[in-house]
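The other protein chains are all here in position, but one chain of the complex has been omitted.
Right after this comes chain A.
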Amino acid sequence: MSSSVKKKGFGATVWDYLTTVDHKKIAVMYLLGGTLFFVIAGLEAVLMRIQLMYPENDFVSAGTFNQLLTMHGTTMLFLAAMPLLFAFMNMIVPLQIGARDVAFPFLNSLGFWLFFLGGLFLHLSFFMGGAPDAGWTSYASLSLYSPGHGVDFYVLGLQVSGAGTLISGINFLVTIINMRAPGMTFMRMPLFTWTTFVTSALILFGFPPLTAGLILLLFDRMFSAKFFDVMYGGNTIIWEHLFWIFGHPEVYILVLPAFGLFSEIIPTFSRKRLFGYSSMVFATILIGFLGFMVWAHHMFTVGLGPTANAIFAVATMAIAVPTGMKVFNWLLTVWGGSIKVTTPMLYALGFIPSFVAGGVTGIMQATAPLDYQLHDSYFIVAHFHYVIVGGIVLGLLGSTHFYWPLFFNRMLNETLGKITFWIFFIGFHMTFFLQHFLGLMGMPRRVFTYMPDQGWDLFNFISTIGAFLMSAGVILLVLNVIITAIKGEPAGNDPWGDTRTLEWAIPQPIPFYNFRQTPLVRGLDPYWIEKQEGNKEGMVYAEPLGDIHMPNNSIVPFVMSLGLFIASFGALYSPLGVADDSRTWAIPVLVIGLVITFGSMIYRSLKDDHGYYVTVAEIEALEEELYGKKGGNK
């Protein structure tokens, strides 16, 4: 971080982050924002588990419980997992492909602020009459029936933050296609860049159906349109389709980057190149493609008929094949390697069996007639937590340890990290393993309570204890971060010793322009190649040292997002809305907000911003300040 270099006042730092278009700073903001929402959603989960600890418990009321379950799901998926993955994508992808920034730095900043203000808006619902309570799926008949403004917050908050996600997705697509350093061909891209690429394509095709569905729901809720009102010829099943055409790819949007992260961690700590690189790439693309063909497996009990169910059942099973390829490739990467069990590797090693367990229960649910029993029971709760926690969250926690030195030039404490892993990992299995059986024993999901003597009491109790362990793990991780921030020593580049890809070749702390000269990539795992050939510099360059073109900072993305944030309050209290407490100021506020947003767009369109050049003299001065004499403390 540059804080040690240039001491800045608090106000200046805040202004710097509000206006920054630097992918590394945006990554840090995504990390902070995502962690904030992760902790909130985790707390919601613990509250729910406390309520379900005993039968007929009255820790929270039925209405509150529904708000908690809705916000837990919505927040974890949209506001915690996505931004945390975006944090890693932002930090790592440009460095991995040898770029100075993403293709559209301005849009990168816009994407972050839309996400954050959308998420903030959604969470204000807790203080403004109650959070959404129709589940993260928000099925139309219930979401239209739901009184109060909760569902309105859901619709508006997701619309705003969803726009941010879509923008970021497009940005990464363009970045990966256009910004690769010379020699970084598609088939030399690190797996994390590949998975980011496929994920971005999924975002591009997956989010528009959600946006369309939300717009329809928004018109129904705010202007009493009748898209989903059966009495007036509307149809609620259309919402289910739109939601799941988005919702299923969403699962892959989240899990593919996690696969990518593990595909970086496993080869590093096995000291061996990724086994079957090309089949890994192929499997990633295939999973992304098939991900769009299977959404109706969430709707087996809706009554689509046996033909639709049979087709979607078989299509869903097909996804197991490329996923299996990935698992075996990871195993064979480890096989014959030299395994060093660091904290990130521990997470990777914990991930493989956990994710396989989540995968096979997924296949069980693809078995349509069997799914009639499993659907909407605790079995599905267990299944998707095995995939999401066992896959995505373990990926995120492992990568936090792995990439912390890249973000902050500090190493997280390894011993504490391993303790954290074990507590979290045991807690995770304790919480969710028995839930499979609860489901098979007839317990429906999303219940705020249950009667005693149905055979569910003990398993629910154990599950709650597991949830406490998981929270203890997260608290330990936060402690680790705090300790590291206070006591940590500079880590330098390549602190793990065996890293392979370009992002580790850059000297620490990373200068704001990343690479002083664009590197030349000579093969897969370029940094490994250079190290093996004894190149102390870690890189060969594709260009002589010259002036660097960089984008200007801008407050416009923040203002643009703020306009939509303000407009959302206007839309929320629309006089035509379903909820009956409209406000006279609603329409003016809506208009003011939209004027701010569109005004900023016009300003941005009319004012040319060509960026600026960092001269060679400035580069050399900065590097001397950062690393002492040239070639020094690397």
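Methods note: a contact is a pair of C-beta atoms (placed from the backbone, for glycine too) under 8 Å apart; a residue touches a chain by one contact, two chains touch by 3 or more; residues count from 1.
FYI, contacts and distances are computed from a predicted model.
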The chain that is not shown, which UniProt protein name from "Threonine synthase", "ABC transporter ATP-binding protein", "Cytochrome c oxidase subunit 2" or "Protocatechuate 3,4-dioxygenase alpha subunit" does it carry? "Cytochrome c oxidase subunit 2"
With the missing chain put back, one of A:324, A:492 or A:546 would touch it. Which one? A:324
Quick one: say which of A:44, A:220 or A:371 touches the chain that got left out. A:371
Among A:71, A:84, A:122 or A:357, which one touches the chain that has been omitted from the display? A:357
Would you mind spotting which of A:48, A:217, A:290 or A:334 touches the chain that isn't drawn? A:334
Contact residues on chain A toward the hidden chain run 61-63, 66, 69, 133-135, 139, 141-142, 145-146, 230, 235-237, 270-273, 275-279, 301-303, 305-306, 309-310, 313-314, 317-318, 320-321, 324-325, 327-329, 331-332, 334-341, 349, 352-353, 356-357, 360-361, 363-364, 366-373, 375-377, 437, 440-442, 444-451, 453-455, 532
